[in-house]
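Note that one protein chain is taken out, while the other chains of the complex remain in position.
Labels run A and B following the written order; every chain starts at residue 1.
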Amino acid sequence: MKQIFDKPEALIDIPFHFCPGCHHGIIHRLVAECIDKYGLREETIGVSSVGCSVFLYDYFNVDVVEAPHGRAPAVATGVKRARPDNFVFTYQGDGDLAAIGTAEIIHAANRGEHITVIFVNNTVFGMTGGQMAPTTMEGQETTTTPFGRNMDMNGFPIKMTELLAELPGSCFTARVAVDNIKNLMKAKKILNRAFEVQINGEGFSFVEFLSACPTNWKMSPKQALVRIEEEMIPYFPLGIVKGG
Amino acid sequence: MPKAIFVKGNEAIAMGAIEAGCRFYFGYPITPQNEIPEYMARHLPDEGGTFIQAESEIASINMLLGAGATGARAMTSSSSPGISLKQEGISYMCGSQIPGVIVNMSRSGPGLGGISPSQGDYFQSTRGGGHGDYRTIVLAPHSVQENYDLTMKAFDLADKYRNPVLILGDAILGQMKEPLKKRNYRKKEFPRDWILTGAKGREKRLLKSLYLSEGELTDHNWLLFKKYRAMKREIMYETEFMEGAKLIVVAFGSVARILKSAVQMARDQGMKIGLFRPITLFPFPYAALEKISQTVKNFMALELNTGQMVEDLKLAVGHKMNHVDFYGRPPGSIPSPDELFYEIKKVYNKRIK
Partner (left out) sequence: MAEIRFREERCKGCGLCVTVCPKKLLKVGAKINRSGYPVAEIDDMGSCTGCAFCAEMCPDLVITVFK
């Protein structure tokens, strides 16, 4: 018998700090598998952000620079312009990318920066204890929408994948999920394509991962999967929006 | 390159940067420094460099952080309110020990203020204007030539200390035109064992400012503190008219420039007034001033604000043992040599019987 599944080389073998059932662990692994697949471990410079993924640099065996909250696309712009032959990615949550970092992501995409942005959308601010995020859904209870998100008061959840697709500068934008094996396998294919967009010098690539936050959704990991399938995917549809 | 050319202060800064090997500029338009990004937009591509007009001053400082993380010489420039926006990024650069040059051609505040020159950003510049315990070297030119020379020096200091360096000018220094003698920059080598280039054939590297383990951040802050203390060897200042001086007037930047004429007028009338001009505002030349105060008992700070550098002057010479007078001129009008002469004469007559 031989081993047919193992940890990717680009990941360091230490326990993840994420909550049980959080999808960050899966997504970290998929990104690391991609880095391995394209032989990029020695070429990659990662830009970490602020949120539950703030410790990304402890888990990935690549050069990493920490960015202030929301600013990773701007930091990545500086890195990639200075070192165009390196593979540069950012990894950001929905508070980081869609709240405080809206200007930076839109303009990095609009300039067509040759970077790959991994956007993890769990419809809530995780690290800080479950406050409303720009992608929180109507009626969703969070610590700052204790009576459920109300469109009149709080506006609507933002669909970043579609928004960035509108910009002429963006090359590839897509949304995926890892709530079941079928979606996970599709996510792998799409992530591969996003990497190829940078590797081939085509332009800006963006992949939104719908993700679970059982702790702040006050659900079990299994219930969280159901929420993704029944509530999130209908509003945030999966698939390639641009660059397919 | 012997001939002098006639250039605007802002352009001299951009020229000095390019001469020192700066190949990345990220900025955003704001009066009164727009000639800097405009010069960079026109000339950086010729040098194989990259110019980006970013979406904001916040994006600019973060692009600087990114480029600096790879060891590239990079610069951003702005003016007072834009520098306020950059404080978070500057704090992060200090925490992560990433070099870069930031130019502030001050305008007036607070708030939207105005576009006339001021020196109201002294505290912001020298006390670490953002959060946390950090400092940046602050260089204060007072002429177009110094704009050029100090910008070149700024890149060396940034690389030497792995720290952002701030150039503090103002609207006068940015807009005035004077002869400039360009000179060849002599490249200096600095350790590069920390830059991010992709972990090829070596351990991965990390540039971060987050330290959560027990005691880690304490140690890190003391490390930074020692670095800032070591910066004392970079102190620069200029003195003029010091012979037999009984009153020392202290000013930086464009005020010092105007003051030179005023002190000349005073000397012509027999008043024994000397001029002390700090060039590094951080580290501030405390020791040099303290030494002067052993024999001279009267000092006077003149600034385009309501009182900022005067506090450092008091710290240096002690305002209980010596007289420290102050003439402040909040922004909105530029003092003439006559006006400054009137003020220093007033203090001289009051203090020197």
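Definition applied: a contact is a pair of C-beta atoms (placed from the backbone, for glycine too) under 8 Å apart; a residue touches a chain by one contact, two chains touch by 3 or more.
Everything numeric in this text was worked out from a predicted model, so none of it was measured.
Colleague: Considering all chains of the complex, which shown ones does the missing chain contact?
Modeller: Within the full complex, the chain left out of view touches A.
Colleague: Which residue from A:184, A:199 or A:233 sits in contact with the chain not drawn here?
Modeller: A:184
Colleague: Given that one chain is not shown, which residue among A:18, A:119, A:217 or A:236 touches it?
Modeller: A:18
Colleague: Touching the hidden chain in the full complex, which residues of subunit A are there? Just list them.
Modeller: 1-7, 11, 13, 15-16, 18-26, 29, 178, 180-181, 184, 214, 220-222, 225
The working rule: only the chains that are shown with their structure count from here on.
Colleague: Could you give the separation in Å between the centres of subunit A and subunit B, each centre being the mean of its C-alpha atoms?
Modeller: 40
Colleague: Using the touch definition up top, name the residues of subunit B that touch subunit A in the complex.
Modeller: 24, 26, 50, 52, 54-56, 58-60, 62-72, 74, 88-89, 92, 96, 98, 196-201, 204-210
Colleague: Hey, which residues of subunit A end up touching subunit B in the complex?
Modeller: Its residues touching subunit B are 41-45, 47-48, 54, 57, 60-68, 71, 74-83, 86-87, 103-104, 106-107, 111.
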